[in-house]
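The complex appears here without one of its protein chains, the remainder shown in place.
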Amino acid sequence: MGGKTFKEWQYFKLSITSFDEDIDNVHVIDQMTWRQWLNNALKRSYGIFGEGVEYSFLHVEDKLAYIRVNHADKDTFSSSISTYISTDELVGSPLTVTILQECSSLNLLDITDHDRIWLKRAVSEEEEEYCKCT
Amino acid sequence: MLVDLNVPWPQNSYADKVTSQAINNLTKTLTTMHILGYTHIAINFTVNHSEKFPKDIKMLNPIHIKERFGVLMANTGLKLYSRITLIIDDPSKGQSLSKISQAFDIVAALPISEKGLTLSTTNLDIDLLTFQYGSRLPTFLKHKSICSCVNRGVKLEIVYGYALRDVQARRQFVSNVRSVIRSSRSRGIVIGSGATSPLECRNILGVTSLIKNLGLPSDKCSKAMGELASLVLLNGRLRNKSHKQTIVAGGGDEGEDDVVNDVQGIDDIQTIKVVKRTMDPAQLGHASKRHKP
Amino acid sequence: MVRLKSRYILFEILFPPTNSNVEETMSKVDLLLSHHRASPADVSIKSIVQEIRRSLSLNLGDYGSAKCSSLLQVKYFSNRTSTGIIRCHREDCDLVIMTLMLMSKIGDVGELIVNPVKVSGTIKKIEQFAMRRNSKILNLIKSGQSSRFGDNDFAVNDLRNIDNTNENEIENEND
């Protein structure tokens, strides 16, 4: 019924590197470190109100992460993570994140085949949530 | 008509005593609210749903507004209402709302668990749904439950008092408010202060700018404090003072006489309004000249 | 060439009586007087600007504080009436009002509320509004001593007062 389709979420595909091969393959970045990194990034550039941005992890694989952000805050999110270089207290060396892909619908995400399972689950959850009340 | 729906009553449960110092602090908060321009304030008594409630109706409402704040209301022209907020943790233990909602003007639910949230959004007859903004939300808020609850007429309350207390609470407040606004699609949002001391009261310009930054469109912001909040008051008062919103006790021509604004006129226990006879059949019946608003 | 668009915010500092107890019988005027007090000496333009900057960077981080403080000046602040005027960009006047609201102390003066009253495009209009508002408070205090009057006509920051339809009401009241 809503005229423009109400876009709820924005999906990011992020990759984290420290531009230094051996450190990269030594450390495995788990979800906790990702969350810590993103939190620092948002805090540094947007303060408390930045940290309030609602985001959740669709899937985390070592250096790759798929994140879902509220559509209204997608600009603050992307601007804050692209301008932040973490200090070396997390992993021992500064880390930067590059945005590989940013899209507003799930099926546009280019994923390798073995990611099918979590993607299907995310899509189904999305459908069930979105269909009911406009 | 500027409404604030949440000024906390210092008592946490029926057991603990209310010190006069706390009452004084509450009076000071109410006066500061009045200075800032608020006209209708609801004093909020938060209690656990699973607590043992006193049996008879008179004991249910510990905020005796007339005795304690009668003079204040007369002096400043404030209109005070009583509100109960039920903390719903495990729905099985709580008892029925019908007896409770007769004693209070507004009934609100504060779910702190997943089951509590589903119960309060589906079949509880309440006016307001509020959350603990200082700590994590019970669950990830889904459109389905929140929007259906808003369509039913239950409003969502944002309490900005948590933002002023300390940095950690402010951080939680920001993310909670964002998810509330997202999940309710910025419909049916009401703003309350939750001010425990005079220092935590803010005027409408400050509050609307805070909520505007959190994502609520600006027209809904200004409506949240005035129009939607008065609808919550109307809904609550009609539940007690009228039979299913058809026949209402009281009423009259001047502005102060509808069921919301007429705080003293309608006698609480008997829900009747005794008044000098003004309508007699011999009067002429044509429409009165419309006095300029 | 479009000139620099800016907004002026009239704000006021209230000192609610947290320690002295308020009996209920105080009339409306005493309540008004108890809240408006001259601000102590060390609340000055410098300390206010410093506090605003600190609160901006805490709440809005680098990006927010940089954006706002590019044009953020406290043009006028008088200790006696504890009212002041802030100039800021048109886009982020909301951010500035929000930080004003989130501030709970200035320097080490703790017990205060910074209360934004009016936003307008030119400093002249703000001054006129401030003068009208102060004169309105003065008449209320003078007339208030004796009679008890309508409940919210005096509440100077109530909703009606903010939208400008009320301005002419005050105007014809004074002329």
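Order as written gives the chain letters A, B and C; numbering starts at 1 within each chain.
In this text, a residue touches a chain if its C-beta (ideal position, glycine included) is under 8 Å from a C-beta of that chain, and two chains touch if they have at least 3 such contacts.
Keep this in mind: contacts and distances are computed from a predicted model.
J.: Quick one: find the hidden chain's UniProt protein name among "Ribonuclease P protein subunit", "Exosome complex component RRP41", "Large ribosomal subunit protein bL17m" or "DNA replication complex GINS protein PSF1".
T.: This omitted chain is identified in its UniProt record as "Ribonuclease P protein subunit".
J.: If you put the missing chain back into the full complex, which of the shown chains would it touch?
T.: Hidden chain contacts in the full assembly come out as B.
J.: Which residue numbers on subunit B touch the omitted chain?
T.: 1, 125, 151-153, 227, 230-231, 233-235, 238-239, 242-253, 255, 257-261, 267, 269-279, 281-288, 290, 293
Heads up, the rule we're going with is that only the chains that are shown with their structure count from here on.
J.: Can you give the whole-Å distance between the Cα centres of subunit A and subunit B?
T.: Spacing between the chain centres: roughly 39 Å.
J.: Can you list the residues of subunit B that touch 2 or more other chains?
T.: Residues 167, 170, 213.
J.: Listing for subunit A: what residues touch at least two other chains?
T.: In subunit A, the residues touching two or more other chains are 48-49.
J.: Flag every residue of subunit B that touches subunit A in the complex, lowest number first.
T.: 140, 142-144, 147-148, 151, 167, 170-171, 173-175, 177-179, 182, 185, 213-215
J.: Show me the residue ranges of subunit B that touch subunit C in the complex, using the header's touch definition.
T.: Listed in rising order, the residues are 1-2, 24, 27-28, 31-32, 34-39, 69, 71-72, 75-78, 163-164, 167, 170, 197-199, 201-207, 209-210, 212-213, 225-226.
J.: Flag every residue of subunit C that touches subunit B in the complex, lowest number first.
T.: 14, 16-18, 21-22, 24-28, 31-32, 34-35, 58-59, 94-95, 97-98, 100-102, 104, 111-113, 115-117, 119, 148, 150-152, 155-159, 161-162
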